[in-house]
Structures are given as structure tokens and as C-alpha cells.
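For this depiction, one protein chain was excluded, whereas all remaining protein chains were kept in their positions.
Chain lettering (A, B, C, D, E, F and G) follows the sequence in which the chains are written, and residue indices restart at 1 in each chain.
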């Protein structure tokens, strides 16, 4: 164990190196690039004994990763924004083929207009793809979650791809202290496993057959079930990781939620800033709380609802929109979850930070105040609100 | 006006011909192909004075359509499944650039496993892309909605792309009577308009600039607002169309919903079958109703909720899943809509028909019975249920 | 025929090489290839060109496997000594 | 500077050709190109090679526009008669 | 060990019967030949298309060796991934032997939607063999033009009509494009010349780095020919010099099958329904004859025998 | 009307100052030249990359003529769409004059992620000119290797290291690939030879169907050169025969700028930081010299002057 | 509503037959649907097509599980497909065969059967065994769902007079066995 200064990007690269990944296949895109640069360096220097495939597009990046995984290798890829969107087709295929590919996503806004800054539109548009989906709040968490991701993805009871989201620039380019494990510890926690369903002349199997109407539904159902069932493995992996590292994250970070009048639900790097505002507003007597989600797929609906049960209003802050929908992707899912569990607590949606628009301390206060207003009025005026846009 | 035998695919082609489209850019994929084949024929024979660009992929198909639209042309494209997924990146761009591209989507399951049959996974995965999104129930409706689509897309107050979904094979390949308008009537209803923001050396404008954090949010908001605001134009276009054709569809078809104990909400070609079962079950005294949605984006949440207000339970039948989510995309949105309008009627989700799995009369009865059971128990046991899968 | 979820291997993998042989595509045939061994010079051309394959070597004789012969007629067309005839399947 | 939603043209179109001129990228410069007209033979090479462009023809003289000269030094390097010198911007 | 006659081919079938290719489909002949020459120690990746769809209709698979299909655009990228996996795993002692890696794609999956992945893999020099079975259209979706559809041919998206001669463009030259990437081995092949093809497959597999084979693949419904004549028609393609047989070794072009007396292209055109509308139009036939003549000049094919 | 000196170039600037390209960026020189030669009646489509990002930072645009950016992969497809729109609208009397349509892309947007769209447009023969400004890496994202990065060059994803010489592959030959598509005009160009380049752009625009220009575009941070020397270094690329200047008219190769006495490649390598690790390794230098020698032989460049 | 199922092989035109029938019915003022069994059709492989005809608009879109009539374009299918699967007990089997009535009746003892030697008729008229147009005639004889004139017109427009002759001769020569 040692604590070193790493950025979100280089912390991932460092973990990937320790994990002795066999194949890396990636295409550059801001703000993910410094991650693959670092990996190229490791490979060029012989610090990581892997093949780095400098593919010609993200469609091929994920394809090559999938195929290498099918051949039995431990693989890594990463991307962002337009690159993730270009992988769209192959994302679904990777999951349904049950390949334990791990991908880092430096979340970034999607075109048009072209914008290289952070929001969550890229990953939200992939929420049906069938991947396990983590969000990190810091470089430390990005490092830890990368290691956990392999453990989960390669679990015999899981065999699913995992993506790990960390906010573009805000995390990817911020250097901060990261406490790392020793190499052996990493591989002991997430050992390489021999899978039996692999492309090998010794076992002449067929991968990717056509599923006619007689078989498709069952095949799809199997993949859907696998994702639902991965929940236990995810929780367990985190617990075991805590044992060896002292760090565990749970499926979300609930901060001062027990007695909160309003709880702000968020995803990703904003969590820490929200907690700081919670502390500040609490000092002024406002009973506010924060729930920062770490696991987005499978969606821990029950656990979220349980945490929200006693509050008076919920504010879902999200850096994404679903134009023309009743509300944003995360809000819609939380709203539906509340309804499903017969909880009538009002929940509003606040869209902010699109395309890297700064969410400052005042903005977070505004959001909490909106939540407090709903809590006291017990009524929602605007379901979907925007903070920070110049209308 | 004349009534001729057309399939879903050829009815679209016929409408596109009447609409005097300037540029068609498309790539073949089952079950969309017969549509582009017909269009090729029209162009080869001089029946349609258009350029047909036989692109090398769907990514380019939509790009070329977008660019042709930016140059001021009336354009058409179409695709399905993997092709739609490959367009993913450009879908978002087309909407945010406000291009009135019209696209026919022969809805089909997505890989893996590869499957060429119908479900709605392809379009559902595009629900954040910012397009107006229609569903047709018949070849007639596909024809009518194609014409309406141009009217709406090119409306000065809209300027957004429109996609028109019609179920693969079930509609694309079924021949049935279609009553067509005369060519002049079509162009009178949906006249070609001169747009001022086009690529023309006479107006040296820049399209597709970079939107830094200072501008991106506003730009995005503008496109989101445009989609929300398109609702009125959509309703109006349908009304005016009814005036000239006698046929109007509204935003959904609500059938025997007024006194229903349970209402089954569906999308696309299954609507007619559901209504037939409503009639049959009503004969046996079961108070069931059907709501078949025609407009999916912008999502008519308020109107749907109003229609569901008096029922005792809701069954949302959908041919798509969002693995790891609380429920399927359509159900989640309806559930969230109900919650948003403080409606506590229980709503269950039934996933069926994935990958072309037949949904027969008995299956629909089963679904209604599930709804009736929830209505009488006033309690939901399983939020997401599958019908037709062999577990 | 349709399988249960649990009967499908993870990721839809097929662990059954050549399992297509369970589908007897000889049923597609309207004509059958019949080899006249009096003429056949055992050159192997028919064998090398059958797209199925529905011709195999058995006891040094190229033999048609009617479970799979789709009756395309390539073998008959390409046989250098015209040893193969295409015979209509009975009505 | 940030604009309101209503001030942005539909689809983010910019109807302002060459509006980049509002950004005076001369501020990036650490050195400035200065032409010695005693040496200059008006060949136009500097003009043809300036990436900005920050050289224009005025009254038959190639003139540096300091609003935009980024001080790259290409013009000085390429001038066939070494008529251009790069002068450090004052501290 | 070059093949001399078809009897030198291995008996073992790794592409088995029961698949659902049409009667008389050339892709079946090619898949059999490729798997025979490559042998058991081989992994195949296959782009979406007739061969893929018809050979792996779950729970049927016609393949006796490891095979994977991912999507339409990316057979070459999949091959790169498999090769990289084996490279790394062999280095780490996790695998012991290095298999042949073969990517199979139709003309659409190769010359159009898969060209970029192919170009990337060729450029990187990844060690695999790409075999394009070229039936000259998108057949799996019902005969639409591709960039490999020959000039004048009918397809459903290049229909002859008042304003159209059928396909308007000339066939994309895949071998020339592959060769422009500096690969060490590229070749054309044809089902009517099985031994020539077998030797080329073997050479390609033995090439270090990337290799490419462009294999004409007759299609009975797509070419509108009867099911028995697919090999015969393919032979005519060679004999008319519309499909010259050659290989390109380290950039050098070598003709492998010479034709002393060329047949006029009409011999090839007139037996195929897809050229029916054109075969009696002398100007159009002349254009196609010119293509053949230029091929003949380039590859040393003999004069027209009329 | 061929250009004889730079003074023949139009004065009007359609690529204006205030853009955010680096000091000394070659792409700025190219964009200015292209817009000058093409004139007002032109529509440009630009792939994502340095030029695009730096020239249209809202609300700034450096373009004086219609310009569109859609994404990274598809400048050529966009050009096809624009051309098709004009073809149809002119036929219908909705537009009166036919503009030049130019697609601009970096080496990444052309040789890698945009190659397929380019190949499709070339194959269809769509009437437009594609100009690749080749700075030999993905510069906009911070200097990663592309398939156009030359052998041995440092980039952040081809770092020299214990196991790596820098870029391991040879530069993809874009002109050869374009020519393999049978287009009527293709050429190379260089900022140190502005008049030659201007004439080529003009010829390309006047070609019916598709045309292609491969333009070396010096990049000061990416090549690790000082900002003043980008033109000088580009000239060395020609003088060493690493960037021969030629055009290909209907398939025929014509050298447009001859070099009587070639410089050794070290002259080119030693002035660039990206080759620093290699310039003192004779085996590596020899490999690069061999590339130059082979170019010299092909394009009639003179002997090495040492 | 009457529901018809067509059995043929890839390339024999079963789908076109189902469509021509629907087209004729439409002209006769009926409501119709015509559709193939969805999926890839390979040359030689058994295929299905369907036609629905009714006096009122047809809204349902489920598959036809219990047809009123099945038409078999190629007798060789009998050994591989159960053509009477789901056929209503009072349903009709329409066969293209040269076999004699007693033989045919033996194969389908429980159904009303109609038969014609469409192959011979087609060979004679068209020079090729294209039996789909011909078998429309056999169908109409067995189940006069629409007028012969209309179907003849539809066939004539889509193909040519030789096909109409083929249709007519088959119609005339069809035997209906009960």
C-alpha cells in the first residue's frame, strides 16, 4: 500500500496494469486520452505484458475487446461521449454474449453541439445495453472500482461487461492522492480465471448464432436475469475489497439522510460537493441530506426507496436529459421506483451541468431549497427544472 | 383517392414518392429492404425525381440525409435494428442541429443473438435522441403518418427530425388495403418549404460549431424545448390531415377505456389484436380497455394519465427491456407519469414478443387477466412480468 | 423444440459442433443426384464442389448422402464424365 | 458573454461569417513580426504562409495585423530576403 | 505442400451439412474449402451475411471449429482481438499453440460496411487471413447492390429502368485496396478452380501478418442462374477475364491461372438473369468487354476467341 | 488558369483570423489556401479535429463560406449528401448554381475512422473534393498515433520504450488507396510548395466525380518543432523524398515537383522532437531512408546529396 | 373471415400467390391481409404464406394457426411439412398433383381435397414449372372466395396472358373430392 498522486485517468491505468490485463483495445477521445497514453507507455516499457491494439474506431475498439474476451483474455477498453455512442451497437452484443469486458468511461456531453466537457448524456443513452454500471466520485474510487469491476465481471455467476463512469475532466484530469494496493494483493483479490466457454480449437464452439423467434426471448431473458442477479456479487465484491483495503463504497453513499426533510440524489463526482453543502446548510439548520449513487445498473431501486422513505421530498440532480420524456433518465427511474413501492413522497428533477456547465456551491443550495420548498408545500409545481441555464 | 394493396414498406415508399422527396439515403437491412427497393425503382424509372445515395453504412446514411437536409433538400432515410443502432451518434446530432429528416424504422430486435424479427428494443434505445417519434398500427397508418411527418418536421415552429416506427414483418411485409391521397393533395398538405438556415453560398453560415460550457446548455435546452413544443404542431397536423383524408389518429387510440377495470397500454401493430381481445372479453363481461399509443416522443404524459385516471389497474405491454432497470422503458415512463400526477393506480409491466415471439390471442387474455387481478387485489406482486418466455 | 432459459448455454454459445446435421436439408430437394458408378472415375470433383457437403468418400466410392443432398445439380453439371444424373423426386 | 436560449439561432447555426475576428488572438504572442520595408520585395510569400492570416495587402504593402499575429515566426523564417524580424513583446 | 488435385484436400469436414444456404450456393463450397485447408487449429470470425445466418441457425451450427459472429461491420476487428488475445496468452503461458485466425465476410461486409475495420487490421499488420466471399451484392437481405456489384448488373437497388442501366458504378477493386496497405499476400480465387484456391488459402495462412483473398462466390437467386450452374458461371468469369486469377506477393502481381483464349463477356452475361436487360445492348456490353480487355492486358490473358 | 506565383492567389480571405489553431499550425495555411482557390461558391464539410475545433469556437467562426461539421467519421458522407441535395434541387429548379463541395479531414478522420465513408463516396463517384490535412497523428486529442503516423515517430500512444521503437507501422498510403477506387484525380501537396498545391486544388475541383488531395500539415507541438519552422520542416519532407509531390490523373502518376539532389532523411528527422529517440539509431534511420529511396525511385527524385 | 395458408418452396412464388389473391379480393370489395411466414427465405427451403379475407376491416395481426384452406404448391413438401397442421376440421386441402383421386384421398382421409396437375399445365403454358398462378385457379375452384374474373385480371396485370391461361386451365381441370 502506498499513496500516490494520480488523476482519474492514471489511477485507472495504474489499476489496469496491476490487474495484468492481456489485451487493451482503445481509441483516443478527450477526456479519456491520458488514460490510454499511460497504458501505451506501460506496454512500451514492458511494465505491462499486454497487447495494445490501436484500433481505427471505437466500434472496432469494443469489437476487438469483445473478441479477445471471447478468446479467454482479460481485456480493457475505454472511451467517452461520441466514442461511446459509436460503440452503441456492440455494447448490447457484448452484454448478451456475456463477455466480461471492463470499460472506463470518461463521461462527457454528446454532440450537437460538439462539447468535450462533462455530463452524463453519453452513458445514460446506453442504459438499456445490459452492462453493469458503476459511477466513481474520485480518483481513489476509480482505482478501487476498476479492481472490483474485474472481480465482478469475471465472477462465474456474473460473466457480464462492466463500465465504470468517472466524470470527464472533473475526475479524469484532477490529480489527487490515491492509496493503491500491492500488485499481488490486487491479483489475489481479482485473480485471472479460466473460463470454459472460450474460442479455442480444443473446444470448437459457436458464438453468436442466430436466435430465431423460437429461442431469442429465452436468450435475452438469460442475459437480463444475469444482470439482475449480479447485484449480490457486486455487494460481496465491495465488502471483500473493504476487508483488504479498508475502503468500501456500498451501492450508494447516504449522507445525513436519516432525518432529512429533503434528499438530493446524484451521480458521480458532484457527490462530494453536495455533501459539503449539506454540512454548510445543516450548520444553518436546514435538514438536508445527500444520496450519491455508485451503482446504476443493476438499479438498486429497493435500497434507494428504503433510504428515501422517511424524507419529505426528493431532488434528483442529473447531468442528462431525455428530450420529450416526462423527466430525465435518473429521475424517471427513481420516480417509477417510488411509485412501484407505493411511496408518494414528491420527487423533482433538476437538470444541471450539461456540457460542463459549472455546478457551484450556490447552485447546489438552490437545488436543496427547491427540495425544501416541495417538502413544506407537499406539492410539486415543476417536475423538471433546470439550474444554471440562461433562459 | 384510391385504395390499393400495399405493404407497410411499400406504403411508405409510395408516400415518399408523392412527397417529391429530393434525396434518399439508405442502407439495406431486413425487414426494411423492400421499402428502399421500391424507392430505387421509382428513381430508376423517373417516377420520383430524387437522388438515391446507396451509402456504405447506416452511419453514412443518416449523415448524408442530415447534410442534404442542411443544404435545404427534403430527405428520407430508413433503417432497422442494428442499422438504427449504428446511427446512434448521428441521431442525437440530427435533432440538435434541428434538421427535418424523416426516417422510417422497421422495428426489429437487436443483437445478440442476431434476430431479424420484430420488437421495439431498437427504437427504445434511441429514446433520448431528441426526435419526434410515431408508431403506426397498419400500412394505412404508415402511409398517412409519413405524410404527416413531413408536415410536422418542416413546420417552421418545429424543424426537428421525425421517425416513424412500424413493426418489422408484421407491418412491413403484410399487404393490406391502403387508401391513398392524390399527389397534388399530398403536396398541398405538406408543401415543400424554403428554409432560411441552409448551406448555401448566398448565406455563408456555419453549422455544427463547438459549444463550450458557456453555450452548450442553452443550445441543448433549445432543442429540448423544440421537441416539447412540437406537440401542438403534431396534433394540428393530424387534425388537418383528417380534414382532407377522413383519417386522423390522435396521439393514441383509447378503446373502451371509459369504464375499464384495467387498461392495457401498447405500442405499434399489436393494438388491433388487443382491441379484438377487448371485444371478446367484454362479451364475457370483463371490463377491459386498450390504449394504443401513436406518439411516443414528445411523450404525452398528461393525456395518457387523464385517460387512465378512472381505471383500477394498468398493464403496460412492451416489446423491449431495459436490463437491470426497475421496469421496461415504456412502463417506467408511464409509472413515472402516474406518480408525477399523483395517481396511485397500480401499473404493471409485461414484457412480451421479444425477437418476434408471437403474441397470440391467449397471451393477450393472460395479460388482461393479470391486470384484472391487480385491479381486484389493488396490489402488485410482480412489477415486471414476462409473457411467452419459457423459463 | 424451443428450449428453456436454463437449457441455453451462457451467452447463447453452441457447444455442439456440426449440430446442423440434425436438420436434414435433403428435404429441400426436388431432384436427387444419382451416381452411376459404372461411369465414375473417382476423380473427387463432385465431392470438392458440393456446397452442403452431401457427398462423402466411403470405401473409396464417392457417395451421396440423401439426408443432405439439396439437389442443386452442381455435381452432375461438373462431373467430367457425366456420371451423375439428377432424378426428380417422386410427386 | 454567454447568450440566452432565445439569442442562439436554431440548431446553433452561426450566421456571422468570419466572426472569429472578434477574438484578438494577437494576445497569444510572445514575439511580434515586424517587416522592414527597406528590405521587402513584396513577393507575397509571408502573406501566403501566415496561418492566421495576420498579414494583408494594403496600399501594395504586406502589412502585419497585430490584432491577430500570434508570433509564430513562419513569415520571418520564410521571407526570402529576411525582411521580417521577430521582436519580443515587452515584459 | 501445394495441392495438386482436389483429392489432396483433407477428407475431414469442418463445415458440415444441414446448413440453410440456398441450393447451389457458392458460399458453401468456399466455407468447406477454407475449413479443410485451414484444419482444426483455426478460429473463424464471420461477418453478418448469408453464410453466417444460414450456417448458425440456433441450435444448429454447421461449424466444426471455433467460430464467432459479432456483427456486420467488424469481422476484421474481431480477428485482431482474437489474435491479440492469443499473442498475449501464449506469451504468458496460458495457451500453447497459435491458431489460424480467419475472418470471413461477404462483399458488403468487406467492401462497404466492413472496409474500415479491414483497413485498420491490414494497416496494423495483425496476423490473420481475411477471405471475402464475393457474391456481388447484399444477398442475405434480398439482393441489393454493393460496391462490388459489377457494372450493369440488376439488383433490387440498382434496378434497370428508364434512367438506369442497372448498377452504375464499376466494381470496387478490393485486392488493389488491400495491396495499397502494403500487405504481403493477396489473391483472387474462384470455385471453378478449387486447387488454385486451396493453394492460395494455404499461402495466405502461412503469411506472417495480414493476408487477403477475394473469392468470387456464385449466388443462384442473386445472379438469377439455375442452381446447377453456379460453378460453370464462375468459370466463365475467369475465362472472360472478368475474374482474373492472380496473387500479389510482397506487392508483385503473379497470374496463377492463365487463359489462352478468352471468351467474350457475352458468354458470361447471357447465362445470368441479372444481366438480361443489358446483354442485347451493344454499348453496354462494350463497356463490360472493355473491363475484361483491360484485365486481360494486365494479367496476360490471351486474345478473344470468337 | 494555372497559378504561377503566390501573388496569383485571390486576396479575399474566407478563412479568417481569430481562430484558435496553435502558433504556426499548418492547418491554418491549408485552410486559407483551399478557401482562396475554391472561392465563394463553395460549401465545406469538416471532420472533427484540430481545424474544426479551433475554427468554430462558438460564437466565433473563422469561415467566410458555408461550412458544416457533423462528426468525426463522416465528412465524406456529408459531402455526398450536400452534392445530392444540390443535384436534385438544381434539377428541380430550386437552386441555380452548383457549388464546389469540399470535405476536409485530418489524417485520423480520413485514414482511420473516416476511411469507410471516404471509400463509399469515392466508389460512388460523388462529385466532391476530399482534402486530407495530414499532421500525422490525432492532434486534437493530444498527439496519438494514427495509421498515417510515420514509422518511428513518437506519439503518446506510440511511445518509444524498452519494447518499442515509437510508431511500429509504416504510413498508410492514402493516395494509393484512393487511386485504387478508380477516381480521376488524386494528388499530394505540401505547404512549402503553395503554388503547386493551389494548382492541384483547382484541378481537383474541376474534376468531375470524386477527387482527393493528401496535404502534409505540419504541427508544431505534435512534431515537437518550433513554431517558426513548420514550413521549413515540410519542405524537408519533400527534399528527402519522404513526401514526394505528384498527382495521379486517370490512374497515371505524374511527378509535379522534382528534386534533383535529395537530402538524407536525417535532415528531416533531426529537426523534429518526435524523432529524437531514433535519429541516432542507424538501423532505424536506415529503415526510414529505405522508404525515401523507394519513393525516389518511384517518382524520379534524384540521388542523395551527401 | 377466411384464412388461407400457402405451402411452397423458396423460389416457387407462394408469397406472390397470397398477395395476388388478396389483391383480387380487395378489388372485389373485401378486406384483406396477405403476408409471408416471416424470416429468411432460401431457395429450395419450405416456405409459408397466408391470406386473410373478410367482409369487415381486419385488425388482428396474430398468426394464422387454424386455416380454412391450405394450398400446397409442391407435393414433395408432404414428406417434410405437416401441411394440415391446425387445419379446421371442415377445411380444404388444395394440391398440385398428377396423382389420381383415390391416391390423394388416401393421404388426406379426413379433409376435403381439391387437386390439379398445375405443374404440367404450367410447363405447357410457361415452359417452366411455375405453379403459383396456376394454383390460384385450383384454390378458387375449391373455395370460391372471390370471382375468377378478378383474379384473372390481377394475374394478367402482374404477369402475362400465358399465366392467365395457366390459371384458367388449372381452374377448369381442378377436381374437388369430398
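The rule is simple: a residue touches a chain if its C-beta (ideal position, glycine included) is under 8 Å from a C-beta of that chain, and two chains touch if they have at least 3 such contacts.
Bear in mind that the values here come from a model prediction, so they are computed numbers and not experimental data.
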Checklist entry - Of A:117, A:134, A:189 or A:252, which sits in contact with the chain we cannot see? => result A:117
Item to check | Contact residue for the chain not shown (choose from A:40, A:269 or A:303) | outcome: A:269
Next on the checklist: On chain D, where is the contact patch with the chain that was removed from view?
Outcome noted: 25, 27-30, 70-72, 89, 91
Checklist outcome for this item: Residues on chain A facing the left-out chain by the touch rule are 3-5, 30-31, 116-118, 168-170, 173-177, 269-273, 275-276, 356, 358-361
Checklist entry - On chain F, what residues meet the omitted chain? => result 20-24, 53-54, 140, 220-221, 227
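The criterion applied here is as follows: only the chains that are shown with their structure count from here on.
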Checklist entry - Which chain lies the greatest distance away from chain B when centres are computed from Cα atoms alone? => result D
Checklist entry - Which one of the chains is farthest from chain E, going by Cα centres? => result D
Item to check | Chain pair, A-F or B-C, that carries the greater number of C-beta contacts | outcome: A-F
Checklist entry - Centre to centre, by mean C-alpha position, how many angstrom separate chain A and chain C? => result 52
Checklist entry - With chain centres defined as C-alpha means, what is the inter-centre distance between chain D and chain G in Å? => result 79
Checklist entry - If you average the CA atoms of chain E and of chain F, how far apart do the two points sit, in angstrom? => result 33
Checklist entry - What are the residue numbers in chain E that touch two or more other chains? => result 14, 20-21, 23-24, 52-53, 56-61, 63-65, 69-71, 73, 112-113, 115-116, 119-120, 123-124, 140, 147, 220, 227
Item to check | chain B, residues touching no fewer than two other chains | outcome: 30, 54, 56-57, 59, 82, 86, 89, 93, 96-97, 111-114, 117, 203-212, 215, 218-219, 221, 223, 356, 358, 389-391
